[in-house]
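Sending over a structure as structure tokens; questions will come in a sec.
The complex appears here without one of its protein chains, the remainder shown in place.
Up next is chain A:
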Amino acid sequence: MRIPCPYCGERDAHEFAYLGDATLTRPDPAAAEAEQAFHDYVYLRDNPAGAHEEWWYHANGCRQWLRVARDTRTHAISGAVAARVAGEPA
């Protein structure tokens, strides 16, 4: 698999570390149901067959966390943007 890093160009997936779902938001710890929200945030994951937005860290490159759009059925990667940059990967 090859990931188009916005800083380094298209690079082999070996250079990256995977984290998972990039659509999750860290819950507000002050909220009433914070414990349940954190439980969901840490442990519960969807496993979609198809489009997935996920975190990849370019460990052997620019050390940026990237938001990558990948189809879990085909491994087709349609885009990647740096975490700090607003916008959708694809």
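Here are a few things to note about the model shown:
In this section, a residue touches a chain if its C-beta (ideal position, glycine included) is under 8 Å from a C-beta of that chain, and two chains touch if they have at least 3 such contacts; residues count from 1.
Keep this in mind: contacts and distances are computed from a predicted model.
The listed choices are "Transport permease protein", "Sarcosine oxidase subunit alpha", "Ferredoxin" or "Xanthine dehydrogenase family protein molybdopterin-binding subunit"; the UniProt protein name belonging to the chain that is not shown reads "Sarcosine oxidase subunit alpha". In the full complex, chain A touches the hidden chain at residues 1-2, 10, 12-13, 17, 19, 26-27, 29-30, 34-35, 38-39, 41-43, 55, 57, 59, 63-65, 74-77, 82-84.
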